[in-house]
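Sending over a structure as structure tokens; questions will come in a sec.
Heads up, one of the protein chains got dropped from this complex, but the rest are sitting where they should.
Presenting chain A:
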């Protein structure tokens, strides 16, 4: 018995030594980036590593809520995250974000002024805008012969089982509120109940509640109509020219995603280095050109293809979006939204 124990101890010691030694050989500093799936040109990580010798560890999330809960619960150590407007507001109010030292991010000056001073980050102290866009309907012109200019078409029985909805509670409840003529930041329980009833009424017509799969499904012609983010619409139109994007006349959601440094970060300066790198003109251009989303970076935007800059899907005039609203943090009232979405899905 003793011999066995000795052997085991020796084994453990040897493997520990080997582990530490090999560890030293490649102990590059690392940076943990937490982003939406399909939302960055991943070759940029290699560029960053070559330039600064910092290796990127990359994780993705599917919804803002998903990301928030992971950071809030602790146990993670992300250095940079990419939440949307209302979630940034919530994370600031719950003290989950570091204030950014903008002296370390000189490239911040390239971000258009119209993308600063929003209510989600009123002091411009915590975030660097990454992408922006709208929520709208993408439709396949070979399958839809009505004019798509209203959310009502998603409740049209003619397209039963050909409609894809987003599996994201703020977005799906939000567009329903808009359809009914309410604000998508409503805190009125009656309005929310009306939205819930409308969503339940719509459920038999819905083919599926999806996330990123929506792109493959629409490109392959699996469905006629889908609720999507404008940047994804640009990409889908590249892949399948039959697909067109429309922002319904009732108004929609205007959104901004930004880079932030959560308090879970262990190396704030490297995080700032990365954010600055992402905001460098060549990199911002490379990224926007690859993912198709609309960049708030003035110089990068000017480098983009003429067709894309003039495409109202990607770059609508902000003045044309008067009916559109930016999501606001609902703080404790969010529980009502959670409950309604759970009930719609459970039905």
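Here, contacts are C-beta pairs under 8 Å (C-beta built on N, C-alpha and C of every residue); 3 or more make two chains touch, one makes a residue touch a chain; residues count from 1.
Convention: contacts and distances are computed from a predicted model.
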| item | value |
| --- | --- |
| Chain not displayed: protein name in its UniProt record ("Arginine N-succinyltransferase", "Spermidine/putrescine transport system permease protein", "Acetolactate synthase 2 small subunit" or "RNA polymerase subunit sigma-70") | "Spermidine/putrescine transport system permease protein" |
| Hidden partner chain, touching residue among A:35, A:134 or A:169 | A:169 |
| Residue in contact with the excluded chain [from A:42, A:66 or A:320] | A:66 |
| Of A:109, A:158 or A:203, the residue in touch with the unshown chain | A:203 |
| Residues from chain A at the interface with the omitted partner, ascending | 63, 65-66, 68-69, 72-73, 161, 167, 169, 203, 206-210, 217, 220-222, 338, 342-343, 345-347 |
